[in-house]
Structure formats: C-alpha cells, structure tokens
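Apart from one protein chain that is not included, each protein chain of the complex appears where it belongs.
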Amino acid sequence: MKSTRMTALLAVIVTSLLAVFASSVSSAATTKTTTISVVSLIPGSTPEAIAQFNNQVAAFEKANPSIKVKPIEYQWTGPTFAAKLAAGTLPTVFEVPFTDARSLGDNGQLADLTAEIKQLPYYSKYNKAVLAEGTTAKGKIIALPKGAYAMALHYNRKLFTAAGLDPNKPPTTWAQVQSYARLITQKTGKAGYAQMGKDDNSAGWVFTTLVYSLGGRMETGRGTTAKATLNNAKAVTALSMLKKMRWTDNTMGSNFDMGWSDINQAFAAGNVGMYINGSDVYTNLVSASNIDPSIYGLAPIPLAKNKTAGVLGGGTLVAVRPDANAAARAAAVKWIDFYYERPLVDKAQAIRNAKTLVAGKQPVGVPALPLFNKAQYDLANTWIKPYINVPLAQMKPFNTGIFNQQVIAEPAASTQSVYKTLDGPVQAVLTDKNANVQQLLDQANSTAQAQISAGK
Amino acid sequence: MATVDPIDVHWTDSEPAVLSGREYRRARRTPLTWVRGGGLATLLFLLPMLFVFGAFSWYPIVRTVIMSVQHTNLVSPATWVGLDNFRAVLNDPVLPKAVENTAEFAGLALIFGYPVPLVAAVLMSEARRFRGVYSALAYLPVVIPPVVAVLLWKTFYDASPTGVFNTILGWVHLGPYPWLQSQQTALPSLVLESTWANAGGTVIIYLAALTGVNRELYEAASVDGASLWRKVWHITIPQLRGVLLLTMILQIIGTAQVFLEPYLFTSGGPANATVTVLLMIYNYAFGNSLGGDYGSATALSLMLAAFLALFSLLYLRLTRSWSSK
Partner (left out) sequence: MIVVPGRRRARSVEGSGPALIGPDEWRRARVRWGFGGAQVLLLIGLIVIGLGPLVWLAKSAITPTNDTITYPMALFPHGAAWSNLHEAWSNVQVGKYFWNTVVLAIGSWFAQVFVATTAGFALSVLRPAYAKVITALLLTTLFVPAVVLLVPLYVEIVHPPLIHHSFIDSYWAVWLPAGASAFNVVLVARFFDNLPREIFEAARIDGAGPFRLFWSVVLPMSKPILGVVSVFAVLASWKDFLWPLLVLTNPDEQPLSVRLPQIQSQTSLGVFLAALFIASLVPIIGFLIFQRSFLRGTGLGGAIKG
C-alpha cells in the first residue's frame, strides 16, 4: 500500500512540476500564478482515495495553468473552525454543513462569491431551496452545494432475514419499525433499532428528523425573533415512542451514547437492525467501516399521514475564506466548478469523475438529493450508469420512495443550539426509566428560546 | 516532620551571593559597574524565564480578568460588558448540575482514592520481600497515558452483557450493569477509572513519607506492649498528618478541575449527569461553531479559581492546629 502511495505521490509531484513548467513557459509573460489551498479529504482516508483526489488536482492544474492547487486534509468541526478562522489557517476552499453556512455568512465569516457564481453557465438551474442554504439574509451567495441528502432509514438485510422479515419490504410506518425491532431483538439479540444519542448535537439532529416525520416542527420564523416549539405535540409523541422502545420493548441495545461515526460502525459490524442517518452515509460505511455490501438496505423514513409530515434534508456546501482576494476567489470558484459542480452537469466530466472514483475503490451512485432538478439528477445518473458500484437494488426502496416525500430544511434559527438543547431530553429518556417526557421538552424549549433570542 | 507547607517555599539568602555580591551593591551604582558586576549576565540568564512566564503565565492571568468583563469571540472587536458574563454564567441552568457533579466527583474520589492508598502504603512499607514489585505494580497505571486509560476503560464499560466488566461480573451472577449508559452509574464509573489511574501516585508519596516516621517511636511503643492498631493509629497516622492533609487538599484542587474523564467518556452526558465545571468552561469557549464565548468561559474560570483559593485558605486555617501539633 505504501508503494502505491509513493507512486501516486511521485506522479503528482511530477505532473505538478510539469504543469508549473508548462505554465511558466506558456504564460509566464501574461498571467501570474495564483495559489489556492483546498480541502482534500477527511483525515484517515484510504491511500486509494487520496491518490484519486490528487489525480483530480493534476487534471485541474493542467486545465488551468495559472492556478496552483495545494490540497489540505481537513475535517470541518465547530471548535476547530472558529480557531482556524481566527488564526487565518483555513484552506482557501473548505466545506461547511448546511447547518452552519447561513449563520457564518451572516456574520461575515465567509467570502461573498455572488459575482463569480452568477457567471457559471448553470447558475440559473440550481434548485432554489438548495441555493438558499448558501445565501445570506442580505442575498449574498457565500457557498455552493457539494451535495444534499435526505435522512433515511438504513437497515440490515441479514438481520431482517434472520428475524423472518422480508428484506425487500422495509417498514413504512413507525408502528412497523417498532414491531420489526422487537422481532429482530427477539430472534437475534441485537439492537432492533438504534439511534444516535451523543450530546455533540447528533442526538438532537436525529430526534428532529423523527419529529419532522410525524409532522412537527422545532421552531417558527427566522433569526432572533423565531419562536421555539420544541415541546410540540409531535415531539412529545416521538420522545414517548423512544421511551417505550428503550424501556418497554427494550429493543435499542445497551449503548446509548453513539455519535455519527459510532453508530455507522456499529451498523457496519452487524450489531444494529435499523437506524436513521443521511442517505449518503454508504460512502462512509465503505471507506471507514468496510461494510459487507450484501447486508445493506436503504429505505425512506416512514412518514405520518398528515400534511406537515416530511423528511429532514441537509447537505454540505463549499465556501471560501473571507479574506481571499479577487484572484483567489476566482480561482476558488473555478476549482469548485471543476471538482464539485461539473460532474453533476457535464457528461464528460461526470464520466471522468466516476472513473477515478471506481479506480480508487470509492462508491459511485450513492443516493443523494438533486442539486438542480430531478430530470438533471436522473440524466447525470444515466451518464455514470456503467460505473455504479453500490448495491442499487438494495437501495431501491429509498430511490423510489424519496421523490414522493416532502423534504424540509433544518430549523433555521440557532440550528446547532436547538440540536444541542434536544440532546438532553433524548439522553434522559434513553438512560432514565422515569424520565418525564413533557417536562423535559418544556425545559428544553425555554432553554432553546433563550438561545434563539440571544442569537447564539 | 520535615516537609511540607507550600507557603514555606522560599530561598534562604543568608549566605553571601557569589558574583553580584554585596560589595557591588554597596559600591556606587553606574550602568558600567552593574555590567561589570555581572548584572547583565544575570539578566541574560533570567531572560528565558522572564519571557516564558511573562508571555505564558503572568500576561494570561491578567488577560483572564480583563476578558471576563468583555464580550469577545475573536471575530468582532471586544466590548466592555461589566459583570454580564458573571451574571450569564450564574443564570445558566447547567451550572448547578455542573457544580453538584464536580463536588460529587471530588467527594467520591476522596472516598475511593484516599484511604485505600494509605492502607496499601502501610502494608507495602512493611513488606519484607518484593517491595519494588509492589510499588512498580501500584504505579503502573499512572504511567499509562490518561487518554489511553480512558479509552481502554470505555471498552471495559461496554454496557452489553458481553462487555468486559459485565462478562466478569456475570461469572458471579451480577449485572449486566449499564455503567456509562445510566444517569445514576455514569459519574461513579468515571471516578472508578480516575482512581485506578491516579492512586498509584498517592501510594508512592505515602511510601516516601512513611520512611520519615521515627523508628524509635515504634520501638518504644512495642516495649510498652502497644498493639499493631494502636501503633498505626497513634504513631503512623499522626506522623503522616502533614502529608495526609496536603495530599487531600491537592486531590480536591485536582478533582475540582476534572476534565479528561467526562470529556472522553461521556462528553458530559447522559443528560448532563457527568457535566463538570471545567467541561462547562470548555463548552463556553470551544463548543460553539459560530465562535467562542470567551467572556463566560473566563468568568467561570475566575469563579472556580476564587472558590478554590478560599477553600484552600479555609482548609489550611482549620487544619493548622492539627497539622502543627
């Protein structure tokens, strides 16, 4: 493995040297070279994935001889972001979750890319709701989408079979989720249904998904005047349901402090029957947890039969650091266009991208939400069809079901604080048999309201 | 008993200094004589310390006080807010829970970790063989990097029936226990690991102190026919009182700033059952993706420091009569 990495590294060095050489020969007199640093992959990625990324960089530099790209391993986390921003050590181009982008933009912590982005040929075709995630209250565009997902129900087909359930018929109501979970726990001893319970906001995030699916909302309005509704009737129902699954049915396993990565790992290891996470999580299950593809099943979240019931959507945006100058901004948008956006709208680029992913043993065809419109999304999927290497048949319930579901954005005001506040009640219900659901949510609501009003 | 009052730490300056001696001090002082007398050289030797302490100790201490009355998040310029930060912290609904947990942690750590090392040290100091083995074994957990220890114990605490501890307890038909997964057992679980990780250091301190116990007292007591327990109670413990009192206050000051265990084991959960004061400070300053609330963080650290200072003072006062008996 080491030698592949070395070769890849050598290849990159040689190509980039050539690129520099070529650019200095061809355009030395006319243009100056702009260097930008870009976020590459999360730390701990496989050597194949890193080589794959470096190939993309080489291709980009070849196409844009006046731009030099320096890849930096970086994972967005709240605390390090604030520090890196203040310290000026952010890469020029980095990724931000939907959850934070608008708040950061409103605070002037992301560069204004409106002018550059409006020149992109496909600008007008963006899904308005998705683009809005990267637009500030004053209408400045501060980020472009990398990808969007809807929350989904991931299930273990092997455990379904062992419990005598049909792995091609995932549950479509919450009552079914509960009874299936009971069957799985009875027959296999594993957690029938598990849910993130870590107080790093993930517990609140998944709980919000649950409440949305029943038709509830966590707040109304935007900004500091928004009203918190964490103790709505649907939230009470959802939390009571969790309490029942935990204490009466006892189908949620014995560890309740799992975060995003922990629960993925537990699922990939075959210890979880069903759990909720973003629809694009399969990539992580492959790259970090070596999941056996045959056990994987993906279904839409069961929605209650009412008008407000919907599925929580989210995603990742690509943004630029606020102190980038005009040349760096232009170069950054070119990179975003090349690496993130083109594969979705340009056939040749899409195929090239899929090829490098396959060569790097990375999943191609992971279910996502359209960034433009469904027609464009389907079209792009037909381009890359020969390269799709995920178990598409096992994802069919989701891929057919999701487009009948209403996708609802995350709570707009003080998003992270609302999630954080909700972590408490979820943890309380999972770890205290006598937890008082209504009281917990009432308390959380007043805390969240204070945070919203303070703009935190 | 030779040792042990930190306030007594001072330099004796009765002996004559060597290079910048008194003769120079008495002589008429000009910059030249100062340099010739080694003043410049002395300053050069002090420079690293002055720089490092100035920049990384004295200055930040002053900054803490300033920041606690400011609103500052590194993004927008700092503004003066008076005592608002203190008020905000005192009104934070998490604070009572954090204080309660911290006190409970410190209390449990004393119950678990205070008498056991003493008993162990007394037994070990009388060992006629393997004394080195005893102390090496006791100290081994202290050598393990704390992060490794916590992560290892997190595996032990797996709440499923096939978790390490639950398997062992299962042999004697106990459990399975929820360990970190219950609001009732989470905090004691943290204390248990922390005691495992730190008790060895205390044992070694007691061992060192026990060597200072006057043998003649034991012998005299033996001649008088005193029983073993009487000797321990009337000679060993009183002779160790200085060390005992100080390890106690040091342990309280240490556990009042506990961070690693709650941060890595439970990040304060479940439902704030293990949130501590230091974890609150961390969350104020570094827990928010939109920039830290450094004002509240420094305000809370100042309050904690003030409390510890008062507590130590009171403690030294109350125990003075006993420790100097």
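Think of it as A and B in the order they're written, each chain with its own count starting at 1.
We adopt the following convention: a contact is a pair of C-beta atoms (placed from the backbone, for glycine too) under 8 Å apart; a residue touches a chain by one contact, two chains touch by 3 or more.
Keep in mind that this is a model prediction, so the values were computed, not measured.
In the complete assembly, the contact with the undisplayed chain comes from B:V243, out of B:L118, B:A159, B:V191 or B:V243. Within the full complex, the residue among B:V69, B:A120 or B:A186 touching the omitted chain is B:A120. The missing chain, though absent from the display, is touched by one residue of A:T92, A:N156 or A:Q265; that residue is A:Q265. Of B:Y139, B:Y177 or B:Y315, it is B:Y139 that touches the chain left out of the display. If you put the missing chain back, the residues of chain B touching it would be 2-4, 6, 8-13, 15-20, 25, 38-39, 41-43, 45-50, 52-53, 55-61, 63-64, 67, 72, 74, 120, 122-127, 130-148, 151-153, 155-156, 158, 162-164, 167-168, 196, 200-202, 204-205, 207-211, 213-215, 218-219, 222, 228, 231-232, 235-236, 243, 246-247, 250, 253, 256-257, 259-260, 263-264, 278, 281-282, 285-286, 292, 294, 297-298, 301-302, 304-305, 308-309.
Counting the whole complex, the residues of chain A in touch with the unshown chain are 1-2, 43-44, 46, 73, 75, 80, 83-84, 86-89, 259-262, 264-265, 269, 288-290.
By our rule, only the chains that are shown with their structure count from here on.
With centres defined as mean CA coordinates, chain B is found 41 Å away from chain A. Remark: chain B residues 73-75, 93, 158-161, 163, 176, 178, 180-183, 186, 266-273, 286-293 touch chain A in the complex. If you check the complex, the residues on chain A that touch chain B are 77-79, 81-83, 85-86, 100, 103-104, 107, 109, 197-200, 253-257, 416-417, 423-425, 427-428, 430-432, 443, 447, 456.
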